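Only a single protein chain was left out; the remaining protein chains are all shown in position.
We just call them A and B in the order they show up, numbering each chain from 1.
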Amino acid sequence: MIFPRLRNAIAFGGDYNPEQWPESVWQEDVRLMREAGVNLVTVGVFSWARLQPSEKRFEFGWLDRVLDLLAANQIGVCLATATASPPPWLTARYPEVLPVTADGVRLQVGARQNYSPSSRVYRKFASALVTKMARRYARHPALVTWHINNEYACHVPECHGPDSTRAFRAWLKKKYGSLAALNNAWGTAFWSQGYGQWEEIFTPSRAPYHSNPTQCLDFKRFTNDAFLELYDLELAILRRATPDIPVTTNFMGFFKALDYRSWSSRLDYVSWDSYPDPSDESAARRAAAAGHDLMRSLKPDRPFVLMEQAASAVNWRPVNMPKRPGVMRLQSLQAVARGGDGVMFFQWRASRAGAEKYHSGMLQHVAAEDSRVFAEVKALGSELKKLGVVTGSLVRNRVAIAFDWHAWWAVELESKPGRIDYAAWAQQLHAWFYAQNLGVDFVHPSADLSRYELVVAPALYLLNEKDGGNLQSFVERGGTLLATYFSGVVDEMEHAVCGGYPAYLRQALGLWVEEWVPYPEGRSNRFRFGRARADHRCDHWCDLVHLDGAQALAVFTGDYFAGRPAATRHHYGKGAAYYLATRPDAAGLDVLLSQVIKEVRLAPPLRVPAGVEVTVREAADAQFLFLLNHTNEPAKIALGLTRGHDLITGRLLSGTVQLPPCDVQVMRLPLK
Amino acid sequence: MIFPRLRNAIAFGGDYNPEQWPESVWQEDVRLMREAGVNLVTVGVFSWARLQPSEKRFEFGWLDRVLDLLAANQIGVCLATATASPPPWLTARYPEVLPVTADGVRLQVGARQNYSPSSRVYRKFASALVTKMARRYARHPALVTWHINNEYACHVPECHGPDSTRAFRAWLKKKYGSLAALNNAWGTAFWSQGYGQWEEIFTPSRAPYHSNPTQCLDFKRFTNDAFLELYDLELAILRRATPDIPVTTNFMGFFKALDYRSWSSRLDYVSWDSYPDPSDESAARRAAAAGHDLMRSLKPDRPFVLMEQAASAVNWRPVNMPKRPGVMRLQSLQAVARGGDGVMFFQWRASRAGAEKYHSGMLQHVAAEDSRVFAEVKALGSELKKLGVVTGSLVRNRVAIAFDWHAWWAVELESKPGRIDYAAWAQQLHAWFYAQNLGVDFVHPSADLSRYELVVAPALYLLNEKDGGNLQSFVERGGTLLATYFSGVVDEMEHAVCGGYPAYLRQALGLWVEEWVPYPEGRSNRFRFGRARADHRCDHWCDLVHLDGAQALAVFTGDYFAGRPAATRHHYGKGAAYYLATRPDAAGLDVLLSQVIKEVRLAPPLRVPAGVEVTVREAADAQFLFLLNHTNEPAKIALGLTRGHDLITGRLLSGTVQLPPCDVQVMRLPLK
Partner (left out) sequence: MIFPRLRNAIAFGGDYNPEQWPESVWQEDVRLMREAGVNLVTVGVFSWARLQPSEKRFEFGWLDRVLDLLAANQIGVCLATATASPPPWLTARYPEVLPVTADGVRLQVGARQNYSPSSRVYRKFASALVTKMARRYARHPALVTWHINNEYACHVPECHGPDSTRAFRAWLKKKYGSLAALNNAWGTAFWSQGYGQWEEIFTPSRAPYHSNPTQCLDFKRFTNDAFLELYDLELAILRRATPDIPVTTNFMGFFKALDYRSWSSRLDYVSWDSYPDPSDESAARRAAAAGHDLMRSLKPDRPFVLMEQAASAVNWRPVNMPKRPGVMRLQSLQAVARGGDGVMFFQWRASRAGAEKYHSGMLQHVAAEDSRVFAEVKALGSELKKLGVVTGSLVRNRVAIAFDWHAWWAVELESKPGRIDYAAWAQQLHAWFYAQNLGVDFVHPSADLSRYELVVAPALYLLNEKDGGNLQSFVERGGTLLATYFSGVVDEMEHAVCGGYPAYLRQALGLWVEEWVPYPEGRSNRFRFGRARADHRCDHWCDLVHLDGAQALAVFTGDYFAGRPAATRHHYGKGAAYYLATRPDAAGLDVLLSQVIKEVRLAPPLRVPAGVEVTVREAADAQFLFLLNHTNEPAKIALGLTRGHDLITGRLLSGTVQLPPCDVQVMRLPLK
């Protein structure tokens, strides 16, 4: 149970910013929250300027009143530390707090998150504020959980100001110990970059040409750590004040700037903000599913919380379509189905002013009683109450995708053979499993893989010897590995590993790669499986593979490397290792993955029509089976021996059931 | 009569920059001007560096000689104040004069208009120069009119330098009185932006994310006012010296940076620069017509002057096609037809050097006697002499488009549901009326609307209660209003008006809008009128409308809001209010507008074939009927009972006349 104070209820609510409204509105807010079944609201995210209107003055009275009002109405509070946006007085007086771009532009106040993660002044003032808040509200009855800062690194994924330069040097000194070690790691013998003093080192701001890639990679690592230091700073203060209150910060799914895996041990539970684009509902459900899986995998033994989603449209895309009726409910229950114990929104009441007034709220600009959106919110709140029984149950999968932020950072640096969109490629592979209703976790290549049958490693470009060894051992002990092109090319210093890629996977894969052939947009190659009669198209990339024990499952049939392997399989120890040397078309990918799945004997919980999502959450005494129909047609589902009551409607489900369009059924299946 | 000193002649000439040529060329200039019928030339626009070659030195001798020469040849002078481009010595010595971009880049000398509108130093030196010029030339016989500065805000639509920051704060202080009022207007409770001191406020320079929209809107208002202060500064000096000489500055049509309506009372007559793209002649004539109508509407009781146009090609588009033979003449007479009393060019003689040498001149690089362009210029000059009788006559229309710069600024700020090109949408609606030869004015929503039968309000996003009331009263008293999607969403603070849009038009329209569905490029919806059998396509945007008294004329037939209103009509008081909830295809728009026009019984002055433009100018004792054939085919026109002599050819026109391709006829119709 991640929120002891909510007992066994799914958290339901959203960001609540009462400071944007006259106090007269607050009573209506609370009345409507109760009407909608809201049990948790996030308060204070952007309240710094209100709480501390000038350097010496603090004003907590209004927040006291808000929290008291919520407590009086049995609505819990997810209390944000308000450090996400420093107030104007702070940056006007201490402009060194403002972040600086790679071009040297100091970003001004007027939006949000206008601080450098390495600013000493920012850290001092943020600590002081959090200390005051922690002391004041430690024992407030409304306090359910802490929400540190907000969407760290969003909009400001890096800073090149003087404080950042200084901190980057200190970080490097700590990491490398000596300039000799740094010069070796960065390969500064190339292009006359040898450093003789730490003070000669700068952040990789704008340069005449490609900046040093290891410097860039270290700068991403440093920036991640700089933000993590901010989190740790606040966490320590909160822990001292409230050792028993759970603490989180809201993540953003496939967000490149932060290696969330390095953060997860510091969070009591993972929470994240999911904003799939409503203009493509299929893509949206795939993206949300992948996001939930990635986020859940950060703390696989705890449910996560969907901390933010939009009730309908957002405001920040060039074109912002609203969610069609029913879609918000479906996406909310999808979060629960994939391991979420909370369904929250940004924000409770749509703003009238400011940059996000066209971001939908649970309450819209129209009156609550007139609002389609609020009607759906209320209906959802009432359904979630019936699903409290699933809280605490977990999702357990037998397939993992090896996914590493450092590999992501490295493979997308400039100056590569071709461009790889790392997260998109991982999500493309995830989407195949998602369509089959085969649950997938995302793991670091160094993880304990013993619970998995199959590990998929898409373009694992950066892979050090130890992690490569871990993957090979997994195969040796009986696991199945599927690696793809442009894997195992560099070590953690981003040095190419000589002698044939993918260096530390060669043994398990039984092959080596000599060259890469990246394809320009619009050009493609072809390949064919074993005795198949027809070719498949492939594009983007072809590795030139030499077999060294492996067997070719498919060969290229076009271009200058006709006859060379496109997909291979190799027995290694007790397991098997596949290699996919290109990006195949959908049918070609399906042929390969179907064979892999068949070999490892993986099957979905239920066979269902396309577009129906099936998941299982496991508790000590029962399983929960979720069925979500994402299509606009009713779906017939043969339950076989499975039978039970739908937790939402209460109806008994057995035999072949009909799942209406856009509808959801949840069954509790007691363990025998 | 806007130029008493030109008597009843249409002003004809252009920018004359003799300082670019040796004095030996001046004699030829004047000879050719006379040959071409030139009666007015604009002198001095970019002469500051010549008139004041260093801080302490002024050199007026050459200008004296130019003016004397022109006077001796009966050529009038539109004397520019030369403040549009400060000389290099000024910006080198006082670099704070240079404008600064949102990224902090100080723009260097070497182009033109290199000054910040808020620069105190610039203002001081500009005033001194204008004072000297006003004194020196106040009584010069060549002086016909003053031309203040040039195309204000062109290329430098805003400045973020220290002087601008200081002036912005002062402007805000004056507007809001207190920080509490400012904080409320800007909605600074959102994103922790509350200001505690005026010095904490900056111009909206580059920020991490969307800047505060009301701050951005106020910055546009401030910048408009800063430029207007510059104009007022010069105007006051000129008025003191020459109370009787008319004063103008050249506007630029649909130019976003300046709310020309706030300027118009300060100008003795409106003048503007029209540069439609010759590569699309149909679009060019529509764009020019809309521009003339907008500019004329700024001072509806005075003719305007076309202060600049190109004799053939310009130089500043990526590809600059010349005007085909005849097109320059047609566009010149179009200006007169739509209310212009002057046809001027940039520039008299094409430069040999500098950035605009490929901008065509009345004289080209080839010799005058060899030049197609100059031949057409001469022919035009001779025709215009015959049209002097139309000077002073006015255009009177019964249709108005509500057009507001503040709405334009607001609706195109970032972070909206979708992107709206406000001026394009207004011009698209204007184009329908233009094609029907129904004259249109552009009015502010607060204007006295009593002279109009129909007011069209396209995407009037920002509309305060008072102006909404004005539009509703117009309907109540018997007028017809057509409003479109995304109107009436925010008030003057850019705060969303809650409770159903378009807030202050709901009563008249008899409906309210709950949601917007903006469409990505390439996606569309369909709708159908009443009992029609076929659908129309619509795209870009669909409002989700709830009827509240209005009747649906058309409903959407596709997407998730099938059956909801796409176009409506509502009886209100003595009038009617239409609402168009989407952007229909051309045929769909035609169905709707034809119905509206029929209802208000509007008809063009004559029924003519497509591509023939018809306008009427009204004098005390006569009407002038203009017929312009924009097509490449002869047009047959049935004059009916109308008959009279063509002012150009002198021929009697009656019955059915034939108008040759690209040709023009102008008839004087005495009032009975």
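Here, a residue touches a chain if its C-beta (ideal position, glycine included) is under 8 Å from a C-beta of that chain, and two chains touch if they have at least 3 such contacts.
Predicted, not measured: the structure shown is a model, and the values here were computed from it.
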Full-complex contact with the absent chain, from A:28, A:55, A:68 or A:200: A:200
Sole residue of B:88, B:162, B:573 or B:661 that reaches the chain not shown, by the stated touch rule: B:88
Residue of B:112, B:220, B:540 or B:569 in touch with the missing chain, whole complex considered: B:112
Among A:22, A:208, A:650 or A:670, residue touching the chain not depicted: A:208
Sites on chain A contacted by the missing partner chain, in the whole complex: 103-104, 185-197, 199-202, 204-215, 414-419, 493-501, 512, 514-521, 523, 546, 560
For chain B, residues in touch with the removed chain: 17, 19-20, 46-50, 53-54, 82, 84-89, 92, 99, 101, 103, 105-114, 154-156, 279, 312-313, 315-316, 318-322, 324-325, 350-358, 364-367, 370-373
